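All protein chains of the complex are present and in place, except for one that has been dropped.
Moving on to subunit A:
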Amino acid sequence: MPTTVVDEHMRARTRPDAAIELDGLGKVYGRGEKAFAAVKPTTLSVPWGQVIGLLGPNGAGKTTTIKMLGGLVTPSSGTIRLGGHDVARDRSNAVRQIGAVLEGSRNVYWPMSAWENLMYFGRLKGLRGGEIKPRARRLLTELGLWERRNETVSSFSRGMQQKVAVSAALITDPPILLLDEPTLGLDVEAARTFKDWIAHLAADEGKTIVLTTHQLEVAQELSDRIAVIKEGEIIADLPTAELLARHAEDRFEVRVATGSLDVLARVLPDGATTEPHDDETRVTLRDTDEDTLYALLAQLRAAGAPLVSVARAQPSLEEVFLRLIHADDDSVGDDDRVGDDGANQPTQAKETTS
């Protein structure tokens, strides 16, 4: 088909608007009786430089989606364009756009050293040794692995192994990064370092990132946009701030010094929850008006309970997420999506200059 060849050519030369475009992308595993729709036809577009958090419970279809993006799983329907290149028809150029760290996979060769891995993956992706070396050096130095570059990856801690995996994914400096649960199994500190680095990749290097994670505070912190996927279907897709704002409510958090628990028990209005925290207790008042708040404060004062702070609070992403996936299918849905036609439109959380 000569027209498509020309089309591909044009797309390759003029930078397309979106880094990732999914059009009716779906996956059915198995056939006949055992057929199972892991991803229902999804249309979505991710602009350059955006970090999109793909959230969903176990088995929602996140990994399947990511693997389809990388051409590792053949879609049952729809098309994928990465930087304008169709994954099915122009796989070679499409995969040049991406680096990926896949879920539960080693991603790199454990019996080889960090350095050998980067050299191998650089060449695997079509670079020459001379092109790989300076970049490998920079990545390993940035991640604090330079000194240990010649040790085998199997001798590294989980956090270091994951760093080698991301370095390998970044060895060609691809504009798009797919990260499927990259902080899985990392301890608090390793996860923190990792998160900071991903934030740096997005902010300073302008990478477009698709991130899946079950650690919602990680997603909240890193993502410009959140798509919630449930049973293969995107049930919410909004800029992070907007998603949170839509689920905002009148909520207050009152902190009182511990020791006043008995007082609290007497004066708390219905629906308030308490949570002990070191030497203070946090009281959350949901869906409450200011009158109720002032009434409570007055009672606390009367009882002589020492007040630490009072603040307006918002539900965390975790709460919003749980609400979304537990809501009945039709009660959520549409208003949390950008709109049926809007689903096509990239959510411009971050205007990118091209």
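The rule we apply is simple: contacts are C-beta pairs under 8 Å (C-beta built on N, C-alpha and C of every residue); 3 or more make two chains touch, one makes a residue touch a chain; residues count from 1.
FYI, contacts and distances are computed from a predicted model.
According to UniProt, the chain absent from the figure is "ABC transporter permease", selected among "ABC-type polar amino acid transport system, ATPase", "Ring-1,2-phenylacetyl-CoA epoxidase subunit PaaC", "2Fe-2S ferredoxin-type domain-containing protein" or "ABC transporter permease". Only one residue from A:D23, A:E131 or A:E242 touches the chain missing from this view: A:E131. Residue in contact with the omitted chain (choice from A:I80, A:A100, A:A191 or A:I325): A:A100.
Remark: the omitted chain is touched by one listed residue; of A:P41, A:P57 or A:G71 this is A:G71.
Among A:P57, A:G78 or A:G206, only A:G206 touches the chain that is left out of the view. Although one chain is not displayed, subunit A still touches it through residues 15-16, 27, 29, 38, 48-49, 64, 67, 70-74, 83-84, 91-93, 95-100, 102, 104-112, 116, 120-121, 123-128, 131, 168, 172-175, 205-207, 352, 354.
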